[in-house]
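A single protein chain has been omitted; all remaining protein chains appear in their positions.
Naming follows writing order (A and B), and every chain is counted from residue 1.
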Amino acid sequence: MPEEVKKKRITDIGPHDFHDYLPPVIKKNYGKWAYHEILDTGSMVHVAENGDKIYTVRMGSPRLVSGSFVRDLCDMADKYCGGYLRFTTRNNVEFLLDDENNIEPLKKDLEKLGYNVGGIGNVVANIVHTQGWVHCHTSASDASGVVKAVMDELYEYFVEDKLPSKVRIAFACCLNMCGSVASSDIAIMGMHRKVPKIDSEKILNLCEIPSTIAACPTNSIRPDTIDGKQTVKINDETCVFCGSCYTVCPAMPIADSLNDGISIWVGGKVSNARTKPTFSKLVIPFIPNDPPRWPKVVEAVKTIITAYKNGAEPGERVVEWIERIGWTRFFKITGFEFTKYHVDDFRLAETTMNYSSQVRF
Amino acid sequence: MGKKHETPLLDELKKGKWVSFVREIERAAEKSERTEDLLGQVENSYRDKITHWKHGGMAGVRGYGAGLVGRFTEFPEKYPGVKECHSMRVNQTSGFFYNSDILRKIADIAEQHAGGLLNLHGSTGDIQILGVWQAEAEEAFQKCAELGFDLGGGGSDLRTPSCCVGPARCEFANYDTLQICYDMTQAFQDEMHRPSFNYKFKLKFSGCSNDCVAAASRSDMAFIGTWKDKIKINQDEVKNYVKKFNVQKYVLDKCPTKCMLFEGENLVIDDSNCVKCMHCINEMPKALRSGDEKGLSILLGAKAPLVTGPRLGMMLVPFYDVLEDSKNDYEWLKGLISNMWEFWDEYGVSRERIGELMQRVGVVTFLEGIGLEPIPEMVNHPRGNPFIKFTDDED
């Protein structure tokens, strides 16, 4: 029997036990942290009940990284923190140090390598995003490119603490929303705007008709026959261009180079602090794709950030600021146009109307 | 070494202060030749303003229906290096903790068996190794497995659970998010690797209601840390904060239930009216701490828009004593999850998330199905319309 066949295949082992990668000071104080203090946008300290301290230095990351990037991190971790590091849910890198004196040298080394130290406190946090044209077949836009262009513009807000509260921006390249976009202070989302094209030649080979019909949230897909061959037809009047059918049926492509683009949403929140979690709301229904740097998207995000910075009280998240001043004024201040698309006409839409005489003039 | 493809548009994204993903793809291409064609393909998309990844085609490792996501270029002749460009989902550690040794080994695998590119991390939480060819998938998988890392979820299955940094480095954590995330991942290996659900199912664990993993906006079952007893107050530290900023205005006045007041210099909290929103603790971490009777709330049904619309997590179980249940191998929780999965199996339709099923059959029917009683914590307010369907079991 050849060697590779004899070797037992490893399956169903799950992830590596995280305990193996906890720095000693964390192992010792696991569950016994007393408080933390933010030192600056790039570093913070957590203090244990017994007075032990762990320092964190945070740097941004494009999420899509090379092996060489990983090795850079590892070299830094070996040099300054016994090799220990972690990642955050927003794709930042965090170095875990027990010696305060290593903070500044580590930051300098990271900056020398071209990395961005920051992201803690009242800042624009790293943008959570999806794969886009780099790796996805349903995307209505690229993801990494838009994020890069926006973060270049907002760089000062990642490295300096000068906003009323934290601003979380997320990007999803289509309605599938692989990123946690729906509840962000600012959500940027790829949109399709045209009805899928049906490839009736291929549909029977590639797709299952009943599940394709069932995929539609608005019941806009019906069975059809062309030249005696089974296919489907779409009711253009009711299709909302979500791309759900394409997800189950490759013969219904929806991407369209002229009509795809980006929408912008604001005022979502996942934290329960003060107010309940809520979805982001529509601000700009459509901006055409404009690679490589999507200037209109960047400008719109900058406009929102600037208005928020000027208008919000300390501690107010974007949604709290807007609800205090009212959506009417938000549109006035930012200059964005309120259109028919801003009125919700999908399911449960009526709950979004104003059932009162309360208006701000 | 000359560039294989000219990339004038992508080159624009190497400018600016934020770290550039284009530079990262280029660095990967230096180690893994196939990734040069990825640069070409992405430049092509930038030119045409459309994706050039094909839909369809299969990829996987033996016996698993998850862990390898198939990806094929529309232009295999032009970009042979990405004829196949699958991504391998490798189950991350709880809390994303690593050391340099293991990360270097994972980078080796990415460079030797794939395109030298990684996502750290994917949206759900996995490490993703990009640019895998089917022929090497098994070897790459087994090399990860030898390091103690299995593949993550995908398809109609339990997606890779994930959690916040928790008690490892956060004083706000009300339970051990890392441990339960690890334990649940281990308990449901079969459900992760061999899709047998109507659609995806996500579990996410946040140590407090700041919800740093956005559990309540994207996981079918969100576990949010909370406590039942009184917030612990250190009055001396409160006084220190009062010296530093306007505590009345920025903490007390912002409390959603106005359950805090100053009696003289002392802070008093009516804990019976506290909704554990975390605001005061966030603002004064040295002065205030959650109580001793810790546990978590379970919220159900959050999801992204497809198919029938986005949902946030709905309060299902206000307080679950996870520490106690963990001593019993999570018997109660596993029972609840299995009731839910059985109900979903029985009554759900294809591509219907559990939140959508609950909406379709009605919350009360759903609760009966999984063996929970309706309680006031589940609603914002009681029904406001009189269309009540009385049933005979009232007699």
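What we mean here is this: contacts are C-beta pairs under 8 Å (C-beta built on N, C-alpha and C of every residue); 3 or more make two chains touch, one makes a residue touch a chain.
Convention: contacts and distances are computed from a predicted model.
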Absent chain [UniProt protein name; select from "Sulfite reductase", "Cytochrome c oxidase subunit 4B", "Putative ABC transport system ATP-binding protein" or "ABC transporter permease"]: "Sulfite reductase"
From B:Y199, B:Y241 or B:F343, residue that would touch the chain that is not displayed: B:Y199
Candidate in contact with the missing chain, chosen from B:G63, B:G335 or B:P376: B:G63
Residue of B:G81, B:G131, B:G155 or B:P285 touching the missing chain in the full complex: B:G155
Positions on chain B contacted by the hidden chain, ascending: 56-58, 60, 62-66, 70, 134, 154-157, 190, 194-199, 345, 350-351
Touch residues of chain A, complete complex, unshown partner: 204-205, 207-208, 211, 215, 244, 247-250
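Heads up, the rule we're going with is that only the chains that are shown with their structure count from here on.
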Approximate Å spacing (C-alpha centroids) for the pair chain A, chain B: 12
Chain A residues within the chain B interface of the complex: 9-18, 20-22, 26, 30-31, 33-37, 46, 54, 56, 60-71, 73-75, 77-78, 83-89, 91, 93, 96, 114-116, 128, 130-139, 142, 144-145, 148-149, 151-152, 155, 158, 175-183, 206, 211, 214-217, 242, 244, 246-248, 250, 253, 255-258, 260, 268, 270-275, 277-279, 289, 291-293, 314-315, 346-348
Interface residues, chain B side, partner chain A - complex: 9-10, 12-13, 15-22, 24-25, 27-28, 30-31, 38, 42, 45-46, 48-56, 62-64, 71, 85, 87, 91-104, 106-108, 110-111, 116-125, 130, 142, 145-150, 162, 164-165, 167-171, 173, 176, 178, 182, 185-186, 189-190, 193, 209-214, 216-218, 224, 250, 254-256, 275-279, 282-283, 285-286, 289, 304-310, 312-313, 349-351
